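Of the protein chains in this complex, all but one are displayed in their positions.
On to chain A.
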Amino acid sequence: MANLAGTAPASALPAAWSSQPLLTIEGLTVDFSGVQVIRGIDLTVARGESIGIVGESGSGKSVTWLAALGLLPRTATVSGSIRLDGEELRGAAAMRLDRIRGGRVAMIFQDPSSALNPVIRIGRQVGEVLARHQGLSGSSIRAEAKRLFELVGLPDAGRRFDAYPHELSGGQNQRVMIATALAGKPDVLVADEPTTALDATIQAQILDLLTTVRRETGMALVLISHDLGVVSETCERIMVMYGGLVVETAPSESIFASPRHPYTQGLLAALPPFEGALRRLIPIEGQVPEPATMPPGCPFAPRCPQRMAVCEVTIPPLAQTEAGRFSACIAGPATEAQQPLKLKTSVLA
C-alpha cells in the first residue's frame, strides 16, 4: 500500500505534503444496480493541496466524491475505503458522517441556483452550517454570515441575509454556496463543476475566489471539472479519469508539457492553445463507453489512436512514468520509464 496511485513521492513535492495524507481513497468501486461505474479508484489528498479531477461526463469523477461523502442514493453499492485522517468513512454511522460533511469536508455543486433551497432565505442556509458545525446561534449567526458573504465577495453582503436564492444571479448564488461551504471551516472543499452553469466571465471570478479562499484558509481543494483548462489554472495536481478509472495523474504544469496517456493527449489536442498561433483543434473520435457496455480491456482502447491488440483484453495498471507521474497505458510514449505498481490488475474479474 506504500505506493498509492495518487500519492506523490516525497522528493517531488514540498515536505509538508509527504506527511500523512488528509484524505485517502483506496480501491473505491461504485455499482448502480449491478453496473459498475467506479472501478477501483485510489487517491490521496494532502493538507492544503489543490487537486483537479478531469474527465468527460460519465467518467465517474463526481460519483467518486459523492460516494466518498456517503451522498449517493441507496441504490448505489460502494466498496473500498475512504479515510479522513485515518478514520474510515465508508459505512460510518450517519451521526458521524453528518459531523464530517459540511464540517471537515464541504462540497459545492454544479448549478448553484438549484443547489440552494428555493424557499429558504440564504442567510438561514448559511446559518444552518454555522449552527451545526460552529455552535453559533442568534445574532452571532447573522454577523458571521455577513462576514462570510463579504469574504466571498457577495455584493451588498450586509443586506443579503434575508434574500431568497431567486433574487440572486447564478454567480452570486455560487458565492453563497462557497460561503456555506466555508462556514464549516472545512479541511477539504470539493467543488463539483462549480463554474459549468455560469457565464464565462463569472467562471474566472469564481475560480479566482476558490484560489483566494484556499490560500487564506489553508484548506485543500478538490476541483472536479470536464475542462482541463479550468483545472490546470487552479490546481497543482491533476487526475484524469476515464470510464470509472484513473488514467493519468501528474502535476498540472507537466501534464500540459508532456501528457503521457493518449486520452490526456486527446484532451489537450482538443483544447484551444493559451498562447501562440491558433491551430486546428482535434476532437477525440467516438464516445465515452456506457458503464453497462464497458470494453473488457482499457476503457479508452476503442477511441485510442495508439491501441494495440493487448489493449483490448487487459486493463493497463496505473504505473509510475517518472517522479510524481502515473499513467495507465501500455502503449503510451513513456513506456521506458514505466514501473508497474500492481495496482489494478484485478479490478475487473
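Of note:
The working rule: a contact is a pair of C-beta atoms (placed from the backbone, for glycine too) under 8 Å apart; a residue touches a chain by one contact, two chains touch by 3 or more; residues count from 1.
Assume contacts and distances are computed from a predicted model.
Missing chain, UniProt name from the options "Cobalt transporter", "LemA family protein", "NADP-reducing hydrogenase subunit HndC" or "Peptide/nickel transport system permease protein": "Peptide/nickel transport system permease protein". Check A:T44, A:T180, A:T249 or A:T264 against the missing chain and you find that the one touching it is A:T180. Note on the undisplayed chain: of the listed residues A:R99, A:R142, A:K185 or A:H226, the one touching it is A:R99. Contact with the chain that does not appear here is found for just one residue of A:D31, A:E56 or A:D111, A:D111.
Touch with the chain omitted from the figure is made, among A:V63, A:V129 or A:V231, by A:V129.
Chain A residues in contact with the hidden partner, per the touch definition given at the top, are 66, 69, 71, 94-95, 97-103, 106-107, 109-111, 114-120, 128-129, 132-133, 164, 166-167, 177, 180, 184.
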